[in-house]
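Before we start, here is the structure in question, set down as structure tokens.
Removed: one protein chain of the complex. Kept in place: all other protein chains.
Up next, subunit A:
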Amino acid sequence: MALKMVKGSIDRMFDKNLQDLVRGIRNHKEDEAKYISQCIDEIKQELKQDSIAVKANAVCKLTYLQMLGYDISWAAFNIIEVMSASKFTFKRIGYLAASQCFHEGTDVIMLTTNQIRKDLSSPSQYDTGVALTGLSCFVTPDLARDLANDIMTLMSHTKPYIRKKAVLIMYKVFLKYPESLRPAFPRLKEKLEDPDPGVQSAAVNVICELARRNPKNYLSLAPLFFKLMTSSTNNWVLIKIIKLFGALTPLEPRLGKKLIEPLTNLIHSTSAMSLLYECVNTVIAVLISLSSGMPNHSASIQLCVQKLRILIEDSDQNLKYLGLLAMSKILRTHPKSVQAHKDLVLQCLDDKDESIRLRALDLLYGMVSKKNLVEIVKKLMSHVDKAEGTTYRDELLTKIIDICSQCNYQHITNFQWYISVLVELTRLEGTRHGHLIAAQMLDVAIRVKAIRKFAVSQMSALLDRAHLVASSTQRNGICEVLYAAAWICGEFSEHLQEPQQTLEAMLRPKVTTLPGHIQAVYVQNVVKLYAAILQQREQAAEPEAAQDVTQLMVERLPQFVQSADLEVQERASCILQLVKHIQKLQAKDVPVAEEVSALFAGELNPVAPKAQKKVPVPEGLDLDAWINEPPSDSESEDEKPKAIFHEEEQRHGKPRQPEADEEELARRREARKQEQANNPFYIKSSPSPQKRYQDLPGVEHIPVVQIDLSVPLKVPGMPVSDQYVKLEEERRHRQRLEKDRKKKKKKDKERKGKPRRRGSLHTESDEDIAPAQQVDIVTEEMPENALPSDEDDKDPNDPYRALDIDLDRPLADSEKLPVQKHRNADTSKSPEKEDVPVKERKIKKPKKKEKKHKEKEREKKKGKEEKPSKHKKKKHKKEKEERSKDKKKPKKKKSASDGAAEPVENGALDEDPLPPMSSYCLLAENSYIKMTYDIQGSLQKDSQVTVSVVLENQSNSFLKNMELSVLDSLNTKLARPEGSSVHDGVPVPFQLPPGVSNEAQFVFTIRSIVTAQKLKGTLSFIAKDDEGSTHEKLDFQLHFSCTSYLVTTPCYSDAFAKLLESGDLSMSSIKVDGISMSFQNLLAKICFHHHFSVVERVDSCASMYSRSIQGHHVCLLVKKGDKSVSVDGKCSDAALLGSLLEELKATLAQC
């Protein structure tokens, strides 16, 4: 026995160790696999030895082989043997092998439980450590359940080395055995404050990982983490905490507000890029989550953008990449701040690194505007030419199309340019995105009527060169554009200059090499062209020429009849028969053109995606009822549903089926026309689109400069988009000049008027660029008698849906914003901002009405001659004036309830800036403080008003202990906290550092509201600066006007009329002379300052309504004469009306 042992040991001396194995493998490069299988055999022998050292050596070698990709799962049991060795050296190797190759499916793993438990409680910290490390890699649910308690105990081990490992591995245990989380969590939380920084950071790590997945459960830890964040200097830990906060802020906006400051401080101070970047990221996340709650964080955004710019400008590609990545996050919420760095992003397009270029492309998408679109696309086009890889080039192509088509072609002002860009893109060989280009061509040609002529000329040129496109690129997708080209040329054949030529191009033999679905479109559209040519020739009384075309068709169509594609074959044979029939008729000198073109009469309008949904269910139709008896259960087994419902083949833009016989078709067509004529949602087609636009409201006063189309229309060879760029520039220039001229004129007229908003004549903002084409994008057609419901128009996921709130309704107490007590420095401005939109809506109403009115008028006139009467001209000018302020009208019009089928101008439309108005007026001011105030009533409380006072510290001192005291009158009293006497003041609930302003609110109770009142009061405060503190006072007089008791309340015209008829209102009038302000603005002023709303407006006459907090109705009829305004008022209380009109008079006198 002993001899055998000795012999084994001597053999063992010749065993390979790991180094030998590695060396051996390196020396057997040619027959590596053979060598290794030989080694594995040796290892198998070694594993049979009793010596643990031999086994460990073998396992070590196996671990190496496992890395090379060899299966060692057969040795799992041997690995466990080595794991349980008493010596650390072997144990370590065993655990390493286990951690590399054990996984949940390893069956022997359950044998390890006791061994691991033993090692965990080993007196040697290294045994414990190695067991923990191994366990972290192969922990299974069973192991986690059985060992959770042991590991939890280790979290309180005396050695930090063990504690930190135990803490970290707890995360893996939680994942496998979630039940352990609750019992272990208190201890884990304790570890956040462990004296050892390593343990602390481990605990932060684990909790951050947990919290990232389920942030809401960890909100309560926020204060603790906040403390850690401000105290820790370890960047690794800081980054984790900041990341955690990024996950928490969306749930708790207040946390975000608190974070901004320390984070911006860190951004300023840190030199570590990773920390900086994480801070920037979190600030962005915070700002996104706060975007509604916080009025203004432009400073933080600016800081982030600045820092990111530095990253992007860095020579390190990684930083560049990350900078762009973070930039795109900002872009989503603060596009303006990013747009300022367009130069930088464009620069990145030139980068050598494709991943950076792709990032830059993503950014560009959000940065385009009307002004820079052409420039950006030009740049992208040049990149398309240079791009080496097809993936990148395809990416560029899709981006160009995305950028141009986004938001309903919002940024395109010149569609000729766009079509030529698309045509230029067809030069790309080997792209997969031919269908994208084709879809765009179709979309533009169908929806932008004014461009059809141009599009057709371009498309026919494309078809002419079809052999080029087809032969060189048939294998790839670019030939898809021919699909679009053929359809456009056929459908809009009336615009073709040389239809015969195009017809011949489409009948070339080469065409038969195109994919089937394209040929099918060719065949169909050849007939359309044919019909157009027949018509033309018959009208020109050239029967022979007409017969020639028929002959051409008869000769060429058979090539399609032979097509292998069923669709092509079928269409072609039908058509061939038809043409042969026509030929016979022609031989008898029967005029046929009329009937042939009747096949394609009627216009094809784009259909809205939601049209189907909007079709009303006819009365008496129950969609849920069975049409046939339901199949019995026994049948349904062998009968597949397919037999009942035909699966319709989804064909892309299949034009229409020429099935029904002509008479039937004609009848249907007639019926359709009738219906369309009566349908307000349908856009009637008129023979000349150009003329139509002039009739449309809201379009004719766009300063349109007609492009001289005669020159560039027929471009020989490829159109070059640059050409259109130049044209567009010229156009804009002319437009600008014209505008300047007009402005000057106006200025001369308006000398004495108010200063204009924008002085500089040469800066051109985005909105100033009017679209070139008499562009209207035809909106999509809705079914006849579509349900007028607006609800299904809205996407349920639309983030703005929540904003669908009636702004006119007075705020209920429960709705009141709770923030006022915490306002910060920006508040002095914010109230105005908040007030403005409310007001704006109010003025819009009359505009809409006025518009409709005008439309009607115009329609009446249309019956007569189109000659613009003097009266009309005047109106136009006026409208133009309005328009210069409010360019964006059409969209608003669209948002009106009936907007379904009205033409929409391209582009989304922003809110129009308003002349700043504030309801806050000065209360009192001294060198320390400035007080402004506003009084609001609420319909819910008939004897209360709220006075909001904005206090602005104008000094360098710190103002505190502010207290407001008022001398009450019999009628008006300040509401004081309970238990205080009438002489006590009311403390202001905040202090004011230098330069800061904040708003405080005070409630007053009122008995009678029919007369205005003034209350005297004093603000006392302590001003503290470096030299000491002083007691200061500021006296003021609060003016409670009768207007402040009015609450803006909307009123419908019928209710308004009833109210006036009722006869229980007393009446009074005023008249003010010398008014220069436009009626529009006048109404706006009355609405804003006197809390009225417009009920109806007809020309220069408007009825308005408001209601007092005690329920008095106040009705006004405002009439504007030449330089004067008269106001007739009716109110349920004569005294109140008198006071109100006096106040109104004072306001109007200033206009």
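One rule holds for everything that comes next: contacts are C-beta pairs under 8 Å (C-beta built on N, C-alpha and C of every residue); 3 or more make two chains touch, one makes a residue touch a chain; residues count from 1.
As a working rule, contacts and distances are computed from a predicted model.
One subunit of the complex is not drawn; among "Beta-hexosaminidase", "Acyl-coenzyme A oxidase", "AP complex subunit sigma" or "DNA replication licensing factor MCM4", its UniProt record names it "AP complex subunit sigma". Within the set A:N149, A:S274 or A:Q577, the residue that contacts the chain not displayed is A:S274.
One of A:A58, A:I284, A:L322 or A:C1131 touches the chain omitted from the figure, and that residue is A:L322.
Among A:L68, A:C407, A:L623 or A:L970, the one in contact with the hidden chain is A:L68. Interface with the hidden chain, as seen from subunit A, comprises residues 5-6, 8-9, 12-13, 18-19, 22, 51, 53, 60, 63-64, 67-69, 71, 73, 87-89, 92-93, 96, 99-101, 103-105, 124, 126, 129-130, 132-133, 136-138, 161, 164-165, 168-169, 171-172, 197-198, 201-202, 205-206, 209, 212, 234, 236-237, 239, 243, 273-274, 277-278, 281, 317-318, 320-322, 352-356.
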